[in-house]
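A single protein chain has been removed from this complex, and every other one stays in its place.
For chain A:
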Amino acid sequence: MLAQFLQYLFSGITIGATYALAALGFTMIYNASTVINFAQGEFIMLGGMLAVMFQQAGFPLPLAVLLAIIVPSLVGVLMEKMVVEPVRSADTVNIIIITIGASLVIRGVVQVVFGKGAFMLSSFSGDTPVEIGGAMIMPQSFWVIGVSALVVVGLWYFFTRTLTGKAMLATSFNRTAAELVGINTSWVLWMSFAMSAAVGALGGVLVTPLTMTSYDSGIMLGLKGFVAAVVGGLGSGAGALVGGLLVGVLEAMGAGYLSSSYKDALPFVLILLILFFLPRGLFGSRQTERV
C-alpha cells in the first residue's frame, strides 16, 4: 500500500517538477508583460528534441544539454523581438493569440525538420531503479527533482537578492516607474522571454529520458504548466512551484488509483475548481489593477 503510494507520489513529483518549471516560465513572462505565452510548451518540446538531436549528432551529453537550453532561449528572444515587440501596444488578448500562432510555427518547423516520430534521450546516470520504501525510483527522477529545485533556488535568489532581478520585478509592479528610474523595460521583456524559454527547455531536457518526446509533446506539457500557474496564482513564483507539484501529484494519483485514462483530465478539473472557488489561485497576490 505504502510502496504503491510512494511510487505514485514520486512519479507525481517528478512530472510535477517539469510542470513547475513550465509554470515559472508562464509566470516570468506574465509578470513582465501580462501576456500569457502559449508557446511555453514549445520551449519544453524544443529542449527535449534538441537534446536528442545534439546527442545523436555526437555531442557529449553535457554539451548537448547546454545547447538544448541555449537554442530555445534564442528562439524565445527572437520570438519576443519579431512577434511580440512589434505589437507591444496591441491588446493583451491579441498578443496571446499571436503566441499561439508562434507555437504553431515552432511545432510545424520541428515536425518538418525532425519528423513525427518519438525520440528518446538516454538517462543521465543509468536506468537502474533505486528502491525507497518499496517504491522503485528511476535515477532520472532525482535529476529532474534535484535540478528543478536548484533552478527554483536560483530564480528565488535572482529575484530577491540581485538588483537586476529586482529591476525585473519592479517592472512588473509598475512599468512607468521602472522606466523613470532608468530601467530599460524592453530589455526586461526580452530577458523574461529568454529566461522562461531556458527554464522550460531545461524541464523538457530533464524529463525526456522518462517520457520520450516528439514534435507535439509540448502541447500537453505547456497546457499543464499553464494549469499549474493558474492554480498557484498567476504571477506568483511560489504559486507556480506549488501549483506544478500539485498538478503532477494529482495526475499521478489519479492515474494510479482511478484510471490512467483520467490522467490528462484531472488537471483541467482542478483548474475549473480553482477558478470557481479561488479565482486568484492559491497564492494569487496580484490584484488586477489595470484599467
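In this section, contacts are C-beta pairs under 8 Å (C-beta built on N, C-alpha and C of every residue); 3 or more make two chains touch, one makes a residue touch a chain; residues count from 1.
The rule is short, and it goes like this: contacts and distances are computed from a predicted model.
Its UniProt record calls the unshown chain "Amino acid/amide ABC transporter ATP-binding protein 2, HAAT family", which is the correct pick from "FtsX-like permease family protein", "Predicted phosphoesterase", "Amino acid/amide ABC transporter ATP-binding protein 2, HAAT family" or "Transcriptional regulator, LuxR family". From the options A:Q4, A:N94, A:N184 or A:S260, the residue with contact to the unseen chain in the full assembly is A:N184. Across A:Q4, A:Q111, A:S125 or A:N174, the single residue that touches the chain missing here is A:N174.
One chain of the complex is left out; on chain A, the residues touching it are 163, 166-167, 169-170, 173-174, 176-184, 285.
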